[in-house]
Structure formats: structure tokens, C-alpha cells
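Here the complex is missing one protein chain, while the rest keep their positions.
Labels run A, B and C following the written order; every chain starts at residue 1.
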Amino acid sequence: MLPDFDKNAAFIWACFAIGAGSLFVTILIVTLRARAARAAMTRAEARLRGDDAA
Amino acid sequence: MFSWFANPLRFMRLSNWLAPVCYVLAALLIGWGLWQGLWIVPKDEYQGGDIMRVMFVHVPAAWLAMASYMAMAAMSFVWFIWRHEVADIAAKSIAPLGAVWTAICLATGSIWGKPTWGTWWQWDDARMMSVLFMFFLFLGYMALRASMDTRQKAARAGAILAMVGAINVPLIKFSVEMFTSLHQNASVMTADGPKMAAVYLWPLLASALGHTFLFAGLVQTLMRAEIWDRRTAKANAKLMAEG
Amino acid sequence: MLTGVASPLLSASGLGMIRGERVLFTGIGLSVEAGQSVVLRGSNGAGKTTLLRILAGLTRPEAGEITRNGAHHWFAHREGLKPHETPRTHLALWAKAWGSSVNVDDVLARMSLKRPADVPARYLSAGQRRRTALGRLLLEDRPIWLLDEPYTALDSEGRALVLELIDHHLSNGGGIIAAIHGESGFVPANEVVL
Partner (left out) sequence: MSPAPIFSAFRQALGEAWAGGAGALLPLGFFAGAAVLVPLGIGTDPATLRAVGPGILWVALALSSLVTLERIFQADTEDGALDLWLQTGAPASAIAGAKTFAHWLAAGLPLALISPLLALMFQAEASADLLRNAALYGLGGLAFYFWGGVGAALSATVRRGGLLISLIALPLYVPTAIFGALAMTDAPGSDSAPLFLAASTLFALAVAPFAMAAALRLAAD
């Protein structure tokens, strides 16, 4: 299944793991940050509209 | 052309479909590149055997380290001249992502160096050294923006620093190349040389393009988050003024 | 004195300023003619200092236009005095920078700074430092004076001195824009409330 490397397998896998791991974490953080920002914006603007209506 | 993008609402409409497209293209290209790179292409004995497969993550990261700094400087320049808010939001969003890819480039380069040169850090490699200084430029940019007390000041200070950094990059690269050429034995990594076999070329290009699309998608998502943040701040300021 | 004929020394219209997301003020307009004074009013943090800095060209406004017909003097909370400077060296330095031929000794006398004239600013009292900075107004004849809280840290004698300078400047056809928190001590031609 996994490719069989001649030597230095640990080094090769470490590189790909670092690449995949850090990109995965980055994607996760960016996604969560965008979601939080959107939620905060929705809440703040709803409050603004609510006050206007009142 | 810049003014067309400068409208935040237009950017929101555009990125609403463009960012997902970028993510899909990135997944396809990176997936194909990795599959080719890890399973299909033959190893190159002249480059230390299977270890050369690391280039399918290292080279795209190196490309993005350079390209993202230049993109950030270009956005800063656009902001400085035309004061388009979206350009500042772009520059601000590029910085942390550029730093991530720069860090990946440094880490994978270091790990590749150990079995190849027998050392974790090769001071004589001009490209690694240049990328290291690029990393410091990103950190300085982020730290400077973070220490300004309003977004307008952060935009101005960041733009000045990004432009100063950008005009220094050629000089830094030149001096680093002079430094390294003295000390050594030419670089072992010739992955981007013109004589590279076509079997490597296409998977490598696909990986580089895929990383670029991922980067572009993430920049757009971060920019959207920043625009939402600014809308929240505006709404809160209004609420405070009313209260 | 002629009024309404000459163009104003300084005029501004539609000035607006935003800090972060906070709108400090919008649509501020004012104009100072020869012999006139304008006092800026408003609570702390309303943007008096910011407006004055915009009029001086230090801060870039978010909106609006300013026309200046003549040079201006700047006098603010932060005196611009270095700890190693004495009243004499400070005034001499600025006289030289501005190409002024005014005798520094006369200015020192006018500001009652004869005795501490050669004491470094780090040993001076707050009032002495402010009088040194006020002395700059006399180094060169400039039509517009921008004063930010001119009475801060001054005793009654110092306040009287400031008032005297202001009266003298106005009667010579100068214009003054001042941000003043409490009593101004003079009758301004106009007030701008922020």
C-alpha cells in the first residue's frame, strides 16, 4: 500500500507529515477564524437592527 | 483594474464562489502530484535516491515563500498609492499564510539536508538562507501590524515595511549568494534545473500549482474573515455610540 | 480693521476623522480671519487635539479640505523641549531653524525666563518649560497660531502672560485657533463644539 523507500524513509515521511500537518492545521484555523468572524458579525448586526426596530 | 477589485462587496461576491473553486482545484492537483510523486515516478539515484521525492512538498513551499512575499509587497504598494481597503486586507491576510509556507520550506529543506549533506542546517545554501530571511520579514511585518492601535495605522506601517523589505530582497539575495558561493561546493539540490526529466516535471508543476490554489483559497477565506471583522467593529462602534 | 474683504487666514470645510471604527467628528468647518480667534470646545476625547493637528497638517483627515494663507505656530501639551536643552539653547535652535533674527535674550526676558535661562529642561518646572515653548511664538511673526490647551500647567502669572500674547497677536492682525477646556479668558469670534 504505502510506497517502499530505499533508505531515509523516516526523513521522507517526516517531510510529508510536516507539510500535510501544518497545512491541515492552517486550513482548520482559517476555517474556524472565518466562521467565528461571520458569527460575530451576524450577531452584532442583528443587535444593531433590533435596536433600530425598537 | 485595481479599482474593480477594491470594492469589498464585489470581493465578497467573487470570493464566495472563487474560494471553493480554488480549494477543489488544489485538492485535485496536490492529490495527483503526491500520488505521482510518492508512488509513480522512479527515484533518481543521482539525487540520493528516494529522498528526492521530498521536492514535491519542498519546491512548492519555496515557490510560495517567494511569491507570497512579492504578492504582499505588491498589495502594500497598491494600498499605499490608491488606498483601496481590499488591498490592505489582502496584504494583512497574505502575511501569516506566507509565513506558514516559508516555515514548511525551511523545515523540509532542513530534513532533506540531513541525509544529503549530513547536516540539519547548511549555512552555505543561498536559497535556504534567503528563505530564512524572508521568514523574518514576515514575522516583522506581522509584529509591526499587531502593535499598531488602529487598523488605519497598521495598514500604513505595514505597507511601509513591506515595501522597504521588497526593495531589499534582491540585495539580500545577492549578498547571500556571494556569501555562500565562497564557502563551498555548489548546491546539491538541482531539482529546479532545466535538465530535470519530464517524469518529474509534470507532477512537480501540478504540486506547485495546487499549493498556489490552496494558498489563494486560504487568502480569500482570511480576507473574508477580516472583512467580517471590520463590519463587526463598525457595528459595535455604532452600538457604543448609541448606548 | 477691515472685515469680510480679505480672504481668511485659515479655513477648513467638511473635515471628518475616524480612529479605528470610531467617528470622531464629521462635517466640521471653520474659518479664521485676521484679528479673529476660534476656540474649540468639547469634552475629553472629543477630538479637539486631533482637529488642531489636522489644521496644522500633522494628521491626515479622512475627509475635508484646508486652506492656509500664511505660516502657523504650533503650541501643544508636549512642548517639544529636549531634556538636555536649556531655554536659551532651545530658543536659539529654533530661531536658527526658522531663519529668525529675533534676539533670544529679549524673548527670554519677555517670558520671565532670565534666571532659569541656562538650566537644562529636565530640571525646569512644568511652568518654566511651557513658558520656554511659548517663547517660540515670539521668534517669528506668523499670522496663524494653533494652541492646544495653552493654559495647562501655568500659574496665574503665566496665564496672564499667555493672555497678553494672545491679545497682542490678535490686535496685530493675527489669527488664533485654540483648544481650551475651561475658561478661555478672552472672547472668541467663534466657537466650534465637537
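By our rule, a contact is a pair of C-beta atoms (placed from the backbone, for glycine too) under 8 Å apart; a residue touches a chain by one contact, two chains touch by 3 or more.
Not measured: the values here are computed from a predicted model.
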* Of the chains you can see, which ones touch the chain that is left out? -> B, C
* Structure fact -> The one residue from C:Leu24, C:Val39 or C:Ala76 touching the chain left out of view is C:Ala76
* Since one chain has been left out of the picture, which residues of subunit B touch it in the full complex? -> 133, 136-137, 139-140, 143-144, 147-149, 153, 156-157, 160-161, 163-165, 167-168, 171-172, 174-176, 178-179, 181-182
* Structure fact -> For subunit C, residues touching the missing partner are 53, 56-60, 72, 74, 76-85, 89, 93-94, 96-99, 120
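Convention: only the chains that are shown with their structure count from here on.
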* Quick one: subunit A and subunit B, Cα centre-to-centre, how many Å? -> 16
* Asked: Quick one: subunit A and subunit C, Cα centre-to-centre, how many Å?
  -> 53
* Centre to centre, by mean C-alpha position, how many angstrom separate subunit B and subunit C? -> 49
* Would you give the residues of subunit A that are in contact with at least 2 other chains, written as numbers and ranges? => none
* subunit B residues counted as touching two or more neighbouring chains -> 236
* Asked: Which of the residues in subunit B come into contact with subunit A in the complex?
  -> 34, 38-39, 43, 48-51, 53-54, 57-58, 61, 97, 100, 103-104, 107-108, 111-112, 114-115, 214, 218, 221-222, 224-226, 228-229, 231-232, 235-236, 238-239, 242
* Asked: So in the complex, which bits of subunit C are touching subunit B?
  -> 18-23
* Residue ranges of subunit A in contact with subunit B within the complex -> 3, 5-9, 11-12, 14-16, 18-19, 22-23, 26-27, 30-31, 33-34, 36-38, 40-41, 44-45, 47-48, 51
